[in-house]
Structure formats: structure tokens, C-alpha cells
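Dumping the structure here so I can ask a few things about it.
One chain of protein is taken out of this complex; the other chains stay put.
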């Protein structure tokens, strides 16, 4: 399954009243890859978390396929993320004391038993494809690149339609970062998933289909990648 | 009074062990139900194990705190029961005590637990009427007042020694007026001689009986009572030492033990009376409840005291639970603080779309695991505490106390677990109320 994104009049304001994000309109085709760049503090992460339905005081419409996240209660938004969204973070956010396999199949702990099996086999499949052959080892002995691969496996294990990545290469060296983004894009494109990746790293956003630049909470540029 | 009373009454048709097991389950039921509801459908334990391991030293400290508070609480309550059983066991040989009218409790202390006391004496005629009463199988004078090296010396008869210790572990019964049979814990050897001192404890006069010497001829079996530190001598000798007639007419002056001649009987503070049949003991008690004599069962006096201690026990139980709950609350507050360290991981779970109830179950299971391990370890600490306190109490009182944990303590621990795992819902709720994005970026 693939999902496209439609944003209408998305606005996020801080408790102080300051405008954090203002996106009047944005459409993203199903299966496309969007890079989000911009200076620090410009609202990139707020934009990304809004797409996941994690920002509480957002108004407007963030619609994935037919589902407008902003009109749903928190429980339903969590259920949507569980089903349709995989997330990758800058500093991996793994459970250090768990094995790579257990980390990758984390969502199995709270899914129904039938689904749990599918998650576990998918997690193993992705780990193998990403070259992690020692899945039984706890991740505290892993390098940064290996950890981010485990995190990517975790994001893909429940076979979501959407991957949201927040600075996925920021903690990695150049060579590792390049290899990782190649792998991520290959995985996403192979399965027709929609990817939104926030990054400072030109090596990341230049490989996307389309790049938007957010400055002061607004989309300053929106263009096809070079 | 006892909140479990109605439950026990509802299941009193069951065997005792089954009743106790059912009560244990009922007490654990709130914990099991809450646990079942919180965890149902999820598998939080690999995460919980990982989190427990990450902060293992802090968790060990929390578990230790819970274990020590639970252990000392149940250890003390077990001790109270052990003390009741120990005092009753020590009083077991004393079927019926007849003494001059006064305080039963004073006489109980003096005759059964050998605590020094000045009490009036029973006359020879009174003794005679006791000794010749129907159904009496043993009427032994218990004449206390002298001591040697803090060991009380008690004058009585060979029949009394046999009543206390059917066989001697070494030596033989006294045959002469200067012979003595010692309790199992008396630090003297067979053949040793000693001079009695008048009085016991601080009031002792060492030289009062300087001309007299006893020889140890036998040693009694352990009784688990203060009598293990007693020296039993012929009552005739006690009277002679004090310059009194020795209970027998001059022509029979060498006789040892009953029958005594009322005309030459100087008096005894107490008489141990024993009958073969229980009804006869009660009949004798009724018979000797008179203006001149007081008759009582040490067991009955103890039962009255235990009745009062029953209230003390309930208060102790409540205080033990309150203490344990306070310690656990402290631990849970510690957990709330610890949860800040976990906040990022919990936020991650919520960002990934984990249901709130799953995150809740992770936090609750974490706290419940600490509580459960702490409580189980507390049972171990309790066994140890009960054994140590028993040893100290036994050494201090000479009353053998064998306290060990039993159903009431297990019930207490079960109640404690149920109460505190309910309290553990609080940190779980607090963890849910934290902001996801803020924690995720922290």
C-alpha cells in the first residue's frame, strides 16, 4: 500500500503565541521521496512530527491518503503510526540492552500475536538486507552505522506506507552516511513507500525526488532535486 | 475486628491448610487482576528486563529496601507468635499451681518462669489437703528463694524432677539432702559442689548459707524454659539451710520427698499439682479456689494474656504493613524520578505508535517486578530475622523461642504486594502524562 500526503492550512503555534509552522498547502504523491532542508530552528522537525500526528497544538489538515490526522484523537493517531508510519531518528533511540533483532521487532511487543510473527520475520529480512548478520547481539556493542541500520529495520518491520526520518545521517561519518542513505532509498523505492527525510546533509536531500526548504516556519523553496 | 474474619467463616468447612491457601490467593487477587488487566495482550517483559538491567544497581537498592522492610515486619510478627508458643511450651509441665491468695501473674512469673518474688507460704495442713485430694497424681512443693551464681535454686521432690525430665541426661536423681540436680543449661559438672546464696539477683546474700554445700549428682533434659538454668534440690535441704524443720518428724529426718508431716512442714510458696485427667485438674482448681489458697492453670493465665496480645499483634501487623507501604512509596517516588531517565525511551515508544496502555504496562510491570522481587526476598529476610531475633530472645529469657514464618506472615506479604502494586499504578499514570516531543528531543 502507498499513501500520498495532502497538507491544508497546517499551522503550529507555541504556547507563547509564536508561529512555529505555517504551511498553507502541500501535496506529495504516493511513493515519492521528499527532502526537507533549512537552517536550525526553522521548524523542520516540527514539520516532520506534524506529519506523524505528534504535535498536539496543530491546526489545519494533514491528510495521509484519506486520513486527516489532525481530526483524530491521540489513540487513533497512535494506531495510524503503528500501522502506517515508520520513524528514524538522528541518534537512533535504540534499547541498548536488547539485541538488534529485538530492537528491530520492537513493535511486535504490542501487536497481536499473528502480526508479531510477520513483524519479526520482516525485521530479520531487513536486517539481513542491511548487512546486520549478528542480530542476536545486544546493540550496545554496535557502531553508529550499524545502530542506524537497526533503527531503519525497526522502521520498516511493520511494513508501513510512510517513512519519516529526522536527520538520519547526522551522527554518522561521510562514508557510512552515504552507504546508509543509499540503502534506505533502495528499500523505500523498492516497496513504493513514501519517504520524508529532514536533513542538513546535501548528500541526503539531493538524492530525493523533491526538496523543500523551510525558513522561519514557512516553505521558502519547493523544487525537484537536482 | 479481623477483616479476613468473614472470608474465613465462609470457607471454614475446608481443611485448615486449604483455608490458608485460599486466603493467600484472595489477598493476591487484586495484584493478579490488576496485573492481568494491565498486561493483557502485550509482551512488555523484554523491555522491562532491559530497563531493569540498565539501572541494576539502583534497582537492587530499591529491592533491598523493600526486602528489609518486609522482612523485619514479618520477622517481628512471627516472633510474637513464637514468643506465645515458647511461653506456653515452657508452662506445659505446670498443670495446676496452688499458692497462697495473691496475684496469679506474680505466681506465674515466680513458679513457672523462676522470676524472683516474695510471696506468702502455704502451710503444712494446706499442703496435706492438696496432696491427699482425690485424683492428685503429683503434688510437689516449689520452694524458691535461694540461688547460686544467678542460677535459681528450687527445693522440690524427686517426683517433680521426674515430671520435668522423665530421664536424666547424665548422673542420677538426688538421694541425699545435699544432692542437687541441675538444668541442662547450668554451667556445672557432675560432682561439682557449691554453696547456695540467700536470695536471687541483686538482693543476694552470699554468706548467709556459707556452712552448706550442695553436690551436683544429675542433669535434666533441656525443657526450653527458665528451668534449664535452675538447680533443683530436695525441698528438705532448702528448709534445713534456713534452720527450719525439714518436713519430716525427727525419727524420719533422713526421708526424701513425700509424704510430709504437716507438723514439721515449714511452708512452701507454691505447689505444682497434676492429675491424670483434664477434668480432675479443673475439679482440683475449683476445690482449691478458697479463702486460704489460690489455684490456677498457667496455661489459662497465658491464654488471657495472649488474648490481649492478639490485639497487640493486630496493631503490629497494621504497623508493619504501614511501614512497608511507606518504604515502598519511597521506592515508587524514586521510580518516578528514575522514569525521567527512561522518559526518552517511553517517548520513543509512543512516537512509534505504541498504545498508551502498552507504555503504561511497561512502567507498571517495572515497578511491580521490583515490588514482587523485594517482597519475595523479604520473606527470605523474614526467615533470617525471625531466626536471629528468636536466638536473642531465647538467650535473654531462657524461654526457647522457635519463631518461623507461617501463613499469617505470607498473608501479610500477599496483602502488601496487592496494596503496593496498586500504588505502582501512580508512576505509570505519571509516565503517560509526560510530553512526547519534549522527551523525545531531551
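Each chain carries a letter (A and B) given by its place in the written order, and its residues are counted from 1.
As a working rule, a contact is a pair of C-beta atoms (placed from the backbone, for glycine too) under 8 Å apart; a residue touches a chain by one contact, two chains touch by 3 or more.
Everything that follows uses one rule, which is that contacts and distances are computed from a predicted model.
Q: Quick one: the chain not pictured, UniProt calls it what, "Oligopeptide/dipeptide ABC transporter, ATPase subunit", "Amidohydrolase", "Phosphoribosylformylglycinamidine synthase subunit PurQ" or "Copper(I)-binding protein"?
A: Of the names offered in "Oligopeptide/dipeptide ABC transporter, ATPase subunit", "Amidohydrolase", "Phosphoribosylformylglycinamidine synthase subunit PurQ" or "Copper(I)-binding protein", the one UniProt assigns to the missing chain is "Copper(I)-binding protein".
Q: Sort by label and list the shown chains the missing chain touches.
A: Taken over the complete structure, the missing chain's partners among displayed chains are B.
Q: Among the options B:46, B:159, B:356 or B:397, which residue touches the chain absent from this view?
A: B:397
Q: Which residue, B:87, B:157, B:230 or B:420, contacts the hidden chain when the whole complex is considered?
A: Answering carefully, the residue with contact to the hidden chain is B:87.
Q: I'm checking contacts with the chain that's been left out. Which of B:69, B:230, B:287 or B:317 qualifies?
A: Answer from the full complex: B:287 touches the omitted chain.
Q: Identify the residue among B:62, B:127, B:239 or B:297 that touches the chain left out of the display.
A: Of all options in B:62, B:127, B:239 or B:297, contact with the hidden chain holds for B:297.
Q: Residues on subunit B that touch the omitted chain in the whole complex?
A: The missing chain touches subunit B at positions 1, 5-6, 9, 12, 83, 85-92, 95, 103, 105, 108-109, 113, 115, 278-279, 281-283, 285-287, 297-309, 393, 396-397, 399.
FYI, only the chains that are shown with their structure count from here on.
Q: Please name which positions on subunit B make contact with subunit A in the complex.
A: 41-44, 46-47, 49-51, 53-54, 344-345, 348-356, 358, 436-437, 440-441
Q: Would you tell me which residues of subunit A are touching subunit B in their complex?
A: Interface residues on subunit A, with respect to subunit B: 45, 49, 52, 54-55, 74-75, 78-83, 85, 87, 89, 93, 95-98, 102, 106-110, 112, 116, 154.
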